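One protein chain is absent from this view; the other protein chains keep their places.
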Amino acid sequence: MHNSKIIAAKEFRTAYKDKVFIMIVLLFLLMSIASVYIGSTTKNAELKAYQDIVSVIQSEGGALPAAPEIFPLAILKNIITYITMIGAVLAIFLGFDSFSSERENGTLKLLLSKPVYRDQLITGKLLGAGVIIGGILIVTLLFNLTLFIVTTGLLPGVNEILRLVIFFFLAFVYMMSFYIVTLYVSIRTQDRTSGFLIMMVLWVFISFVIPQLADTQKNFAYALNSIASTVTQIPSDTALSKTIEYFSPAVQFSNVSGDLLQTVSATATTSVASVLGKNLPALLDLFFPGILFLILSYTRVQREDAI
Amino acid sequence: MKPIRTILKKEISDAVRNKLFLVILGMLLVLTIVSVVLGAFQVKANLDAYNQSVSFLKSLGKTDFPAAPNLNPLASSKNFVNYIGLLGALMAIILGNAAIVKEKRNGTLKLILSRQIFRDKYLNGKILGNLTLLFSISMFTFVISLASVAFISTVSLTLDDITRMLAFFIMSFLYMSVFLILGVLLAVAIPNGNKALLVTVIIWLIFSFILPQIGDTMDMDNQLPGGFFSAMGMNKADTQKVLDNFKFYETARDSIEQMSPTKHYERASFALLNVKPGFETNTTLQILSIKWIDLLGLLAPIIVLWLITYVIFLKRENIYQE
Partner (left out) sequence: MLITKDLTKKYQDFTAVDHLNLKVNDGAIFGFLGHNGAGKTTTLSMLTTLILPTTGTATIDGYDIVKDNLQVRNLLGYLPENVMLYGDLTARENLQFFGKLANVKDIDRNIEEVLSLLNFTKWTDKKVKTFSKGMRQRIGIAQAILHKPKILFLDEPTSGLDPQGTKEIRDILLQINKDWGTTIFMNTHLLSEVTKICTDIGIISHGKLLVSESIANLTANFKEEKSLEEIYFKIEGGGINA
């Protein structure tokens, strides 16, 4: 553990000296802050629009539409998108050369000729990344909590704080999964550029292409249904699109997080345990890739040609 | 002209040997074909379903048939917009970055520049070679899409449908070109090729994801599932009335979106492909003249970036250093 901590400390130190990495961290923080701000002003605009509508309708003497339901945590909902997008890229930037650059710089040979076990090297890198990613998320959480209190004027209750903390924990798992897969790719690839690009392609697939394929499939089933009343909706088609979605942890993360952050009124007021229970398969899907690639990384690094 | 052609040819043969480029191209093509074919089948299914219900009604002796659905065969290519926005842009970035970085790494940039060739011809050859490649890819997907829509959906296409589709694929080409040249520019401007690639990707993220995302967030209608205004039971005129009260807000949103080439590409494409309603009766040229600002939004960055690349490439003395 001692060696792993030394390596973790080094990872941390090199990361914050890397200008490109700092750039993307700042981008992430800025975006999440801006998103809360924009989210709350949009909500305010909506409320104002509602009041305008009410006054128009009142003057005409019509029936009033129901007020839009606004749950406080939903203000933070854009963070979900930023974590699935920029959060994942941030993890990729952190991990893509974590192993291959040690190899290219010759430091891998130096490390392994010291009394250090190879698994300690991986553990050290994971610890370092965990501290960095965790740190960024905690800063985001605190900042957003403050902004939330300031813009809504509400003090979040226990239930809300619990939802928020679990959401950030899942965000941590999601980003670490990306880091772990990237680390594995970095062990496997000879040069860092191709490792990075492989991960970017994977990222595009997980975050965009697979969700889109699932969507297309859903629409396909729906279109058959809507045009001709003689054709009924085929349940296997939505089942298929659900299956496609299981290939994307990003979709699962968004679904669980959407429930946690009260964007869906059905789950907005239920207990946290029931939200998690409902999303159990999604949670498993979220944890699975990280664990799988963690094991793969630990085994792969033992091989001689890993050097 | 001859040296340009030599370099142009070499660029293409280099790209064809670049594994990662081939992988992305392969995925792009597979996705395109899958989505176009699925889309074409959907159009066909809709057509069949309509015909079926018509004959069903006929057998019941009815004479008033429901109106024929708007089949819109062009929209089969709709998903391609997103694939190009993502994979196409990434592919172009890789091509642009590799075009310069590979020569620096192998030390061949020094060799070539010591030959009797002007730097501008060299740069033009490189950019043109890669543009040719992107153009061929766009035209190839155009032909595939056209063929699958025509043969699978069995809907007859008008000449205007075809030119719209062609215009859309040219827009796709322009969109990829923006990122190709951005890739070249940064590889020329930043000595470390790796860093250049990372920075290009970050810029791509900002323009393709973050700016449109901010725009989306600011879209009031987007905040409730199914749309805020329809939830309020409002029609288009009323919506407009409410929106007029938020002019400033809407302008801010619009100008953020204007900064993103991805948004321009999307807007023009959705108009051309009839995904966005309101352009069904326009000809291709009319749409392009309505959407000129989007065309400009793609052409202007190409020209500006190309010029900047030019200036840096001609001026920097240590250009060949990694």
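In this document, chain identifiers A and B correspond to the written order of the chains, with residue numbering beginning at 1 in each.
Basically, a contact is a pair of C-beta atoms (placed from the backbone, for glycine too) under 8 Å apart; a residue touches a chain by one contact, two chains touch by 3 or more.
Bear in mind the structure is a predicted one, so any value in this text is a computation, not a measurement.
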Exercise for the section: Could you tell me which shown chains are touched by the chain that is not displayed? Expected result: A
Fill in the blank from the handout: Given A:Leu29, A:Ile57 or A:Leu111, the correct residue touching the omitted chain is A:Leu111
Problem - In chain A, positions touching the absent partner - result: 3, 6-7, 10, 13-14, 17-18, 104-107, 109-116, 304, 307
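As a working rule, only the chains that are shown with their structure count from here on.
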Practice task
Round to the nearest whole Å and give the separation of the Cα centres of chain A and chain B.
Solution key: 26
Fill in the blank from the handout: Listed in rising order, the residues of chain B that touch chain A in the complex are 19-20, 23-24, 27, 31, 34-35, 38-39, 42, 45-46, 49-50, 52-53, 56, 69, 79, 82-83, 86-87, 90, 94, 193-195, 197-199, 201-202, 205-206, 209-210, 213-214, 217-220, 223-224, 228, 231-234, 238, 241-242, 245-246, 249
Handout entry: In the complex, chain A residues that touch chain B
Key = 20, 23-24, 27, 31, 34-35, 38-39, 42-43, 45-46, 48-50, 52-53, 56, 65, 68, 78, 81-82, 85-86, 89, 93, 192-194, 196-198, 200-201, 204, 208-209, 212-213, 216, 219-220, 223-224, 227-231
